[in-house]
Every structure is written in structure tokens, then in C-alpha cells.
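Note that this complex is displayed minus one protein chain, with the remaining chains in position.
Going in written order, the chains are labelled A and B, and every chain counts its residues from 1.
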Amino acid sequence: MSYIGNITDTFSSIFEGMSITFSQFFRPAYTVQYPDRMPVRVQDTLPYRYRGILEVDLEICTGCLACERACPINCIVIDAEKNKETKALVLKRFDIDMAKCMYCGLCSEPCPTGSIHHTREFEGSDYSLESLVRRFVKVPVDAYKPKKTGENDPAIVPILERGMRYIEEFAQPEKKAS
Amino acid sequence: MQGFIDSLLATTTTGLSRELAYLGGMIGFGALVVFGFILPMAGITSWLERRVWAKIQSRVGPNRVGPGGFLQWLADGLKNLLKEDVIPEAADPTLFRLAPYIVVAGFVAAFVAIPFAGSLIIADLNIGILYISAVTSLVVVGILMAGWSSNNRWSMLGGIRSASQIISYEIPAGLSVFPVVLLSGTLSMQGIIENQGWAPVDWHMFHSPFTLAAFLMSYIALLAEGNRTPFDLPEAESELVAGFATEYSGMRSLLFFLAEWGNLYVIGAIMATLFMGGWQVPAFTDNVVLLTVAQFGMFFAKTYFWVFVAMWIRATLPRVRVDQLMSLCWKYMVPIAMVNMFGTALVMVVIPEGSRLMSYALCGLMLFGLVRFGRRVNYHLKRSRRYDTVGAIMPV
Partner (left out) sequence: MSVEIELAGEGGGLATEEMVLNMGPQHPSTHGVLRFIVTADGEVMRRAVPDIGYLHRSIEKIAEKVGWHGFMPYTDRVDYVAAMTANQGWAMCAERLGGIEVPKRGEYCRVIAAELGRACSHLLGFGAMGMDIGAITPFTHALREREMINDLLEELCGARLTFNYLRIGGVAWDLPPGYEEKVLRFLDRFELAVDEMGELLSDNRIWVERLAGVAPVPPAMAMAYGLAGPNLRASGVNYDCRKAHPYSVYNDFEFDVPVGTGEKGELGDCYDRYICRLREIRQSSRIVRQAIEKIPDGPVIAKVPRNFKPRAGDCHVVLESARGEMDWYCASDGTEYPYRVHIKTGSFTAMSIMEALSPGLMIADLVAVIASFDIVAPEVDR
């Protein structure tokens, strides 16, 4: 009896499975045909918190080295020196080794101005490790100094606004908590 | 083929001798079939298989080369031709090189006796179905050679599995042919088809419950012989890496898959011929060419239906284990195929003319099954509609 039972059970269970797979013929495909057959770029569909390739806005970098200290794999290297004449902090080097970076987002959290931040760009493939090092300082620049009266340089205001928004929505959760 | 050439000779007035025309027709048609039909057909089957899977798996599948990715098979073939042909140092080089050709030869030879239309067949052998089941077994020699000569234990296991599987399943496959041979009284493919009619009631499949069972057994056994899921143990990619084809690269590797996809067509053709009335169409015209085209279309459609079912099964079912494969063969399929054979003989003795009522009843049963299937599909579809609309949260 179990002989017949085995046969009918086999056929009925296969029948059920086949009906499920057949119904798939009338269902939509979920494939996202990256990169060329997309109505919009993938980058534009990513959420705001997406942690892509790091970017630094040198205009608002204070040179506080908080990101360098926070980075668990030391992929950020900053050389900042005091200019003896003007007493200003001069950034001589701000390198991020994107080959080492693990996109953890710990560097952007302590940044006071939102200068270092993740973009939604993720296409970073390149032919050599060397070219994956992003060197942000081409010529030494003065670090940004927050002004007590608020920023009014029209060149910096939009960048700072972006940075502060980034901080508010993304980094420094303690600030919100307290 | 002979008849076709005869009818051509009758309509045209060339001074060709009959024998020369036969020879030329045979070779020409053979070459046409191999290069113009089998190879593209195997390639297109590969493309179709990938598209069918993709559809079942909520994917898109190859769609970049040609319209709908239709020319993907050409691109794959070209790419594989240009690839390096690696022969392992420890392999037996002669056997290693030879194996893919034997496999391909095995399945191409089957096309000699496979009909395409009423007058289109390379050679209407009087032992047609026997010949086909014999030459398709040649594949096992090639696979065993490939497994052995690769000098790789995974390949070896694959080769041995294939040998035991194909040899075992020859028996239920052969036994399932018997009821049809009993009914039609001939082994010739054309003879078997001519014994049936174009209407489903006249098909061998619906002659008696035993032939219906033989039809199912036959399909399962042929799937196993063609190394198709759920019996794809010889290449079981998750168990044996790639089975007998592990060490093969480039075109040689492709030839194995060519044989697999080509074999699908052979399976479909056997099913269509034996049980489903082959190329039989209602006689709607006297025009030989038009009739041939219609017959070819009918045969091709029936064959491809079974090819499609094989793809669909492959996307649905898991793989059986070696011991289960054997117990399925010897404990279930061989006895049932035996019963089918004797049952058909019994039916032929009791009702020599065959019972139309029984045929209609079996047709009705099949229809009932299809309707039930449709309702199940509809049920799953309705449920999926609920969630396919609920959760459109993908970015695009």
C-alpha cells in the first residue's frame, strides 16, 4: 500500500511544485539591469545614509584630526601644521586610501562641520591600488576656522549648510540624544 | 526522405538517375540537418533554457545579444571557440580529446532516424526506435571516457554515475517503447506515427491506461538518460564540481553541453513520435510542400513542448541521490513498465479494435488534470498578485 502511496505522493507534490513555478511565467522580473538599462542612475536611488566613497570638503575642514583618530584601520592621513606667521592651521596633506577603507562611517561621525562625508558614489574600480588613494590637498590650504558670528562667505555657506545637514541627519547621534 | 525525393523527381523533369538523386539528397539533407538544424537548435535551446529559468526565477536572463538575447548562443559558441583548450598534464590526452566527439556523435547519429515531417526523414529505418535507443547510449561511452581520462576523482565519480544511470534507465525506457511497438506492429518511426491520427484520441498515449502510464515512464526514463534534472547526477554541480566535465575547458566543454541540449530535442522527438502522433496534421491540402511545412511545424511544436517541460522540471525539482535513483529505477519504473507492456498486450487481446470510449475517457482525464493544474496556478498567481503589488519597494 505504501508503494502506491509513494507514487501518488511523489506525483502530487511535484504537481504542486510545478504549478508554483508555472505561475512564475506570469509574474514580473525583479532584475535591476545595472548599469545601462536603468531609468535612473543607481546612485540617485540610494538612501541618504548610504555609505559610499568618502569625500572631503576642504573648505570647511577644521583640521581637528578627529576622523584620523576615529578610523579603525588608519586609512586617513592628515598633515596639519601651524603657520608661524599667520597662526593659522595649514593642511599639507589629506589622503584617504580608499583601497583600505571599509566604509564603516566612523570617521564622519565625529567631524564637527560635516566636512568628511560619504557620498552615494560606489563605482570605484580602478587599475592600480595607487590610484585609489584620494589626495584632497593639492596645494597646502588653511584649515577652516568656525566663526562665532556665523558664516557669511557666500562661497562657503552652501558647503557648510550641506555639512551641517549631514551631521544632523547622519552623524553624531549623541548630540541628538542629549 | 525517399518519398520526398520521389515526389520532387516526379514534378521536375531533370535527367538525374534515381540512385544519384537519393545519394545526393541523403548527404545534402544530412549536412543540412547537422549544420542547419541540430547545431543552431542545440544553441537556441540553451538560450531558451536560460530564459525559461530566468522567468521562473523572477529574473530576466540573457537579453543583450540580438533581439531578446536570441543570439546569445552564437556569442557563447564564439567565445568558447576562442578559449584556451587546457588539457591536464596527468590526463590521458588521446581519450581526453576524443571523448567530447563521441558524445556529440552519439546524439547527432540519433537524428538519422528522427522524422521531421511525413516525407522528411534522413533514413526511415525499419528498426528506427531501436536504432535511436542504441546510438543515444553511445553518449555513455563518451562520458565514461571523459570521466576516466581526466584523471580527477570528481570526474571519475561523474563518469561512473553516468554509466550506471544510463545503463539502468535503458531498461524502463526500452520497456516503455514496447506497448507502442505492440500497438503499431513496427519499429519504424514513420510507421509508428502513421499508426496514429492527428486528433489526441487517436494518439497512442490515450489508447489505454497502460499506454498513458508507459508514456509517463518513458518521459522520466528519457530524462534520466539525458542526464537532466532531477537526474543530473553525473554533472551535479553542487556535489561533483562539474562531474565528468570538470577538467574540460573551452569548446570541448561546450560540446558536452551541446550534446545535452541536443539530446533534449531527441527526447522530445521520441515522445512526440511514440505517443503524441508525431507530425500528423489534418489533411487540409494536396500541396506536398505546404503539407510538409505544416507537418514539420506540428512535429517541432510537439517536440519543443517536451523540451520546455524538461526545462521547467529542471527549474523546479531538486536532484535525487544515487541510491534513490537506483531504487526508483528498479523498484518502481521497471515493474511499472513491465505491467504496462503486459497490460497493453492484454487490452489488445480483449479489445482488438481498441475502445474509443476508453480513449475519450483518458482524454477527459488528461483535460481534468490540466484544469486542476490551471486552478492551482491561478491560486498561486492570485496570491502573488497580492504581494507583487504590496511590496514594490525596490529602488526602480
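Rule of thumb we're sticking to: a residue touches a chain if its C-beta (ideal position, glycine included) is under 8 Å from a C-beta of that chain, and two chains touch if they have at least 3 such contacts.
Note that the structure is a prediction, hence the values are computed from the model and not measured.
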item: Contacting the left-out chain in the complete assembly, out of A:38, A:70 or A:164; value: A:70
item: Option from A:10, A:33, A:83 or A:131 whose C-beta touches the chain left out; value: A:10
item: Among B:25, B:62 or B:230, residue touching the chain not depicted; value: B:230
item: Residue among B:42, B:281, B:315 or B:377 that touches the chain left out of view; value: B:315
item: Interface with the unshown chain - residue positions in chain A; value: 6, 9-10, 13-14, 16-17, 20-21, 24, 30, 46-51, 70-73, 102-106, 109-110, 118, 170, 173-174, 176-178
item: Positions on chain B where the hidden chain makes contact; value: 53, 56-59, 153-154, 157, 160-161, 229-230, 232-233, 236-241, 314-324, 380, 383-384, 386-388, 390-391, 393-395
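We take it that only the chains that are shown with their structure count from here on.
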item: Chain A and chain B: spacing of chain centres that average the CA atoms, whole Å; value: 52
item: In the complex with chain A, residue positions of chain B that touch it; value: 54-60, 312-313, 315-317, 332, 373, 376-381, 384, 388, 394-396
item: For the chain A and chain B complex, residues of the former touching the latter; value: 6-7, 14-33, 38-40, 42, 45-46
